[in-house]
Structures are given as C-alpha cells and as structure tokens.
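In this view, the complex is presented without one of its protein chains, the others remaining in place.
Right after this comes subunit A.
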Amino acid sequence: MSVLSVAKKDFLDVRRSKSVWIVSGLYTLLVVSLFYTGRSGTVEPNVVSQLSALASVGLPFIPIIALMMVYLAIAGERESGSIRYLLSLPNTRRDIVLGKYLSRGAIGASVILVAFGVGAVTAVLWYPSLEPTVFAGVAGLTVLLTLAYVSVAISISAATGSRSRAMAGSIGFYIVSNLMMLVPAFSIVAAIKYVLNDQFGMGLSDHLFEFIRMLSPTIAFRKAFPLVVPSDIETFMVNVDPSAPAYLAPEVALAILVAWLVVPAALGLWQFNRADLG
C-alpha cells in the first residue's frame, strides 16, 4: 500500500520535528492549567464548565497547531526537491496527498488526545467527577476541528509550490476563518452584511449571515458544541437562540465541520494532480 508507505515515512520524519513536540507540550500545558485554575473557586468545581472554558480559550490555538504542523508537508518537499524521491518510487500524486494527510492527521489527533488524556488524569485528581461522556465528546469534536485544519493545510501545501506561499496561504486562511469570524460584530460577515443590507438594502436575514459565519470550521465547531455538552451548561452565548432556523442547528454545524475534512483535501489533490513539479 503506497499510501501507508508514504504515511509511515512521513510519520517517522515528523515525529523527530522539535516544533511538533513543543506545540504538543504547550497545548497540554494549556489543558492542564485550565483544569488547575478551575479546581478551586467560589462555586463547586465542575469538569463540564472547565471543558467549555477549554474549548473557548483553546479554540484559537487549534488552527495554529494544525496549520503549523502541516503547511510544509508537501510544499516543503517541493521546495527542497525531496518530492522527486517520493515521486520516483511507485507512488502516485494521490498516494502522496493521502499519505501525508493520514500521517499529519494522525499526529494532529494524537497531540489533542494526549493533551485531553493528561487533562483527564488531572480532572480525576482534582474534580468530584470526570463526566467521561462529555469529556470524550469535547475531545472528539476538538479532534474533528484539528483534522479540518489539517485538511486545509494539506490542501494549501499541495496547491502551492513553495514554503513562502504555503505560509502566506495558511496565515491568510487563519485570519479569514478565525480572526475575522470569531466576533460577530467585527467579522468579515458583518462587512458583507453592511454592504448587502445597508448599502444595497437587500434586507437579508441575520440568520443567513450567521450561517455564512458558520462555514468557518472554527465557528462550526462552536455551533456544534451543544451536541456534546448538556444543555444546562451555557457555552458560547451565541448558541442560545430559540428562534434560529433549522439550518443553524448544531447537527448542520457538525456536517459542515466534517465537510472541511474532505473538501479542501480533495481540492488540493485536484490542483496537485495538474501541477508541473519541475
């Protein structure tokens, strides 16, 4: 199996990368420190509240971790020329993209799971109950979010021929999908709404713009959060909207998140298949 062979070699290579270990360590530290600060306070320590806090505080870091670990996966090899070795062996271009996705996805998921695993240990030590279902749900959703950004980074890496362009693409995607999306009033969607509704008087509903915002994997993650936490815990204020139409339901958000796992990687593969790798 060429895909596995590509993945195996890539895994061997990346696991020796210092930046992966540093990023992994920092994220674990973030998880542990959140559980540490939540263990004492005015109210009874609650694992679910801390998981919500983690999802909120940790949210901007997940894309950075994923993009950073992956953006050079293919573009770096094109720039250094080592891709010529990969492609001189019985591997198709598809094998390379899928193999890289597999290996980087596995590494990304491991980073998250290790951090949550360490977090689980601290939760058992410091909290009255672990709430394993919620814990696993949040961990699973976070892994999905990570994989969504791995898919994006693989796509960018496959579609660009050089380190600098892959980096520019990753930073650009991060800015658009995170910094310009997180706060509704200051989001890129608010700008679109201003142009369409205020300038052209199209009178489109706020829900529609909220849906556009939800197309960002980061926002989709937030909107899907009610699926894994009990409804009595308030998470991400934005979720509490009884008048929201069906297309803003958490299930739709989850579907969008899953689509991010597939669509960007497929587009990247399509572009990579057509490219001249001279």
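By our rule, contacts are C-beta pairs under 8 Å (C-beta built on N, C-alpha and C of every residue); 3 or more make two chains touch, one makes a residue touch a chain; residues count from 1.
In the analysis below, contacts and distances are computed from a predicted model.
According to its UniProt record, the chain left out of view corresponds to "ABC transporter-like protein" among "Glutathione S-transferase", "56kDa selenium binding protein", "ABC transporter-like protein" or "Ferredoxin-1". For the options A:Ser80, A:Ser164 or A:Ser205, the residue in contact with the chain missing from this view is A:Ser80.
Residues of subunit A that touch the chain left out of view are 2, 5-6, 8-9, 12-13, 16-17, 80-85, 87-92, 274, 276-278.
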